[in-house]
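Removed from the display is one protein chain of the complex; every other protein chain stays in position.
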Amino acid sequence: MKTNRLEAFSDGVLAIIITIMVLEMKVPHTVDLAGLKPVLPVFLSYVLSFIYLGIYWNNHHHLFQATEQASGGILWANLHLLFWLSLFPFTTGWMGENGFASTPTAVYGFVLLMAAIAYLILERAIIAKEGRESLVAQAVGQDRKGRLSGALNFVAIPLAFVSPWIACGLYVLVALLWLIPDPRIERKLEKREQ
Amino acid sequence: MKTNRLEAFSDGVLAIIITIMVLEMKVPHTVDLAGLKPVLPVFLSYVLSFIYLGIYWNNHHHLFQATEQASGGILWANLHLLFWLSLFPFTTGWMGENGFASTPTAVYGFVLLMAAIAYLILERAIIAKEGRESLVAQAVGQDRKGRLSGALNFVAIPLAFVSPWIACGLYVLVALLWLIPDPRIERKLEKREQ
Amino acid sequence: MKTNRLEAFSDGVLAIIITIMVLEMKVPHTVDLAGLKPVLPVFLSYVLSFIYLGIYWNNHHHLFQATEQASGGILWANLHLLFWLSLFPFTTGWMGENGFASTPTAVYGFVLLMAAIAYLILERAIIAKEGRESLVAQAVGQDRKGRLSGALNFVAIPLAFVSPWIACGLYVLVALLWLIPDPRIERKLEKREQ
Partner (left out) sequence: MKTNRLEAFSDGVLAIIITIMVLEMKVPHTVDLAGLKPVLPVFLSYVLSFIYLGIYWNNHHHLFQATEQASGGILWANLHLLFWLSLFPFTTGWMGENGFASTPTAVYGFVLLMAAIAYLILERAIIAKEGRESLVAQAVGQDRKGRLSGALNFVAIPLAFVSPWIACGLYVLVALLWLIPDPRIERKLEKREQ
């Protein structure tokens, strides 16, 4: 089994999730800039989720570039990841529409956490198939960044009940971890091409 | 006619169906965990439908990997399958929003049944084109698992009026039949690659 | 310019249009079969539009299989076709929700007509690029079936004000014209492969 159709399907699902989230931003019924004010928290939560989905798409893209073949286990591990990502529009809307209240912010973090775990499972499923000496196993390694992200998300969930802003700060921190380019990975990828 | 565009189109439709279903989960207007309570049955029906669509995507993927060429009949048999799958968001929403009442649960099963029949028709259309000695004909065979699934779905429809939970139990059973990997198929696929 | 990305984009748009239409079928709030009664006309108009979009996808698929290169004009002619097709969910919903009243049924036919014209324009744009001796020019020819479909749609619009059922009968007739396989085209396609 080649991975190209799995990639195309995942691209499709991710593209729809990222675009459907914008439907949670309801068109205001007033025509002045004040009409945008209630939309602002929904917009901010949309930006955050957009960045997360962008990060997942980027990482997924890199991961499968190093993967040669798919097994039944990989297909289901991938669907499991897409399942948790598909809940992003729901939790994004709930958090945004309620102005980052504690419970919705914690539930948002829970779905982030489950997606992070699903991604780690997907990595293990691929390495189990490709072997420990494979390119993908070397590129992924222990995925310390992935584990750290998951841990920060885990910590953020109870902290959302102390203050939702601490939780949101942690979500932003995790996103920044991935947005800032990692020179070691780029180097490894460049080497591979040679 | 090659099958790649048929696969891409089917991937697109399946990706959208799977993602649009989540829109039936309306964002709650309260901010505590109790606000998630009315969403729970919708969520459970979403999980069930997500798994079914994942199974269809997996099987579709396998089926067309063994198919070399498409005919007009195959294109329409495929669209017929996509039609029934496209009704999943509607029946999932109806069943979930009404807490698994008898009639919506039976109608959910009816659409499952029609999709199962459409899949069997698609298999026959492909075998008719590729020939009885073809790879795909050998891989699919009598598709006893597919027929059994259809039969269980058929039985579940009247049983939904006895108790919706019996029907749902059967839907879950059919899903489990496909989720648990089938060693014979994997073996056949591995042989093929050699 | 190759045509593969144009095809992928069109597949995406068509896949979304076909799936978004189902959102017009609102989940009923009652749990008996009578709850499905108001959904029935919406369902029937959905079936009709699904078949039309299936026909367009099939024809589009065949057309671009015979097309080698895209020009700027072809890209825009294709977008023009997608524009009219993108109005299907709106006209389908309007016609279905009002139980096939005259005006919505006529407007539905108008969009069908514009899509048929857009398709003929797309064919001309492709033949202009590929040349009159090209494979695609021979396969398409005068596209008498396409012109006949457009003419029947044109006639149906005023007839919708006499009786919407005459108009709907004509829409169904046009669909049947395309659903019933045309042996001459299949033969031509088979010859081409040799």
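We call the chains A, B and C, going by the order they appear; numbering starts again at 1 in every chain.
Just so it is clear, a residue touches a chain if its C-beta (ideal position, glycine included) is under 8 Å from a C-beta of that chain, and two chains touch if they have at least 3 such contacts.
Remember, it's a predicted structure, so these values are computed and weren't measured experimentally.
J.: With the full complex in mind, choose from A:V22, A:L40, A:A151 or A:L173 the residue touching the hidden chain.
T.: Checking each option in A:V22, A:L40, A:A151 or A:L173, the one touching the absent chain turns out to be A:V22.
J.: Mind listing the subunit A residues that contact the chain we can't see here?
T.: Answer for subunit A: residues 7-8, 11-12, 14-16, 18-20, 22-23, 25, 27-29, 31-33, 35-36, 47, 50, 54, 57-58, 61-62, 65, 179, 181, 186, 189 touch the chain left out.
J.: Suppose we count only contacts with the excluded chain; which residues of subunit C make the list?
T.: Here the touching residues of subunit C are 1, 5-6, 8-9, 12-13, 15-17, 20, 23-24, 71-73, 75-76, 79, 82-83, 86-87, 89-90, 93-94, 97-98, 101-104, 107.
Just so it is clear, only the chains that are shown with their structure count from here on.
J.: Taking each chain's centre as the mean of its CA atoms, which one is most distant from subunit C?
T.: The most remote chain is A.
J.: Measuring centre to centre with CA averages, how many angstrom lie between subunit A and subunit C?
T.: 37
J.: Where in subunit A do residues touch at least two different other chains?
T.: 12
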